[in-house]
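With one protein chain withheld, the remaining protein chains of the complex are depicted in position.
What follows is chain A.
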């Protein structure tokens, strides 16, 4: 599903270069659940964004669903791949405060310029799955942090992506809420057969994954445990 070949990422100008990723090789099969762990600043978010065609690697090749996405595509083509194949969940839910829960969930469809051809039944089903059926018309400001993240998950799934990329989705949540959210995310992806990549600090989350990818940080020794 996702394949990274000899990925390198360097930030900064020539004299102040900073190597964040070097020679990262990774192959994630469809339906797999992969946890990415590592100390802060080790390049987890960078890696996730490279996978999601949101960031260009300095070297190497990125394949999504067999298609090369790191080069040879225009910015708009990359956007349409993100729109059609990838769902992102970030640490902050980033809902638009003036749109209702339902409208937020439907936002990716709006942004893709597509029509709502099922009358909203899929969106409603997703909201039911994240346990927010009764909050359809609420504004995000009236929801708790955990509920807002659940809306963000429903939003990430609305376009029926093949891959869900989550960057510390439980960050800033209390332990219990975080665990429940993680469980929900896993269940949804398992049911839909989605590939799930989660960046996390939490060893228990990592232990549930099929695989853990550990980034070791500064020295860029790269280790993969299977």
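In the analysis below, a contact is a pair of C-beta atoms (placed from the backbone, for glycine too) under 8 Å apart; a residue touches a chain by one contact, two chains touch by 3 or more; residues count from 1.
Just so we're on the same page, contacts and distances are computed from a predicted model.
Chemist: Just go with whichever of "Pyruvate dehydrogenase E1 component subunit alpha", "SDR family NAD(P)-dependent oxidoreductase", "Fe-S cluster assembly protein SufD" or "Putative hemin transport system permease protein HrtB" UniProt uses as the name of the absent chain.
Modeler: Going by its UniProt entry, the chain not pictured is "Putative hemin transport system permease protein HrtB".
Chemist: Among A:19, A:54 or A:73, which one is in touch with the chain left out?
Modeler: A:54
Chemist: Of the residues listed, A:124, A:180 or A:208, which one is in contact with the missing chain?
Modeler: A:124
Chemist: What chain A residues would touch the chain not displayed?
Modeler: Touching the missing chain: residues 45-46, 49, 52, 54-55, 75-76, 79-84, 86, 88, 90-92, 94, 96-99, 102-103, 106-113, 115-116, 119-121, 123-124, 136-137, 155, 159, 167-168, 171.
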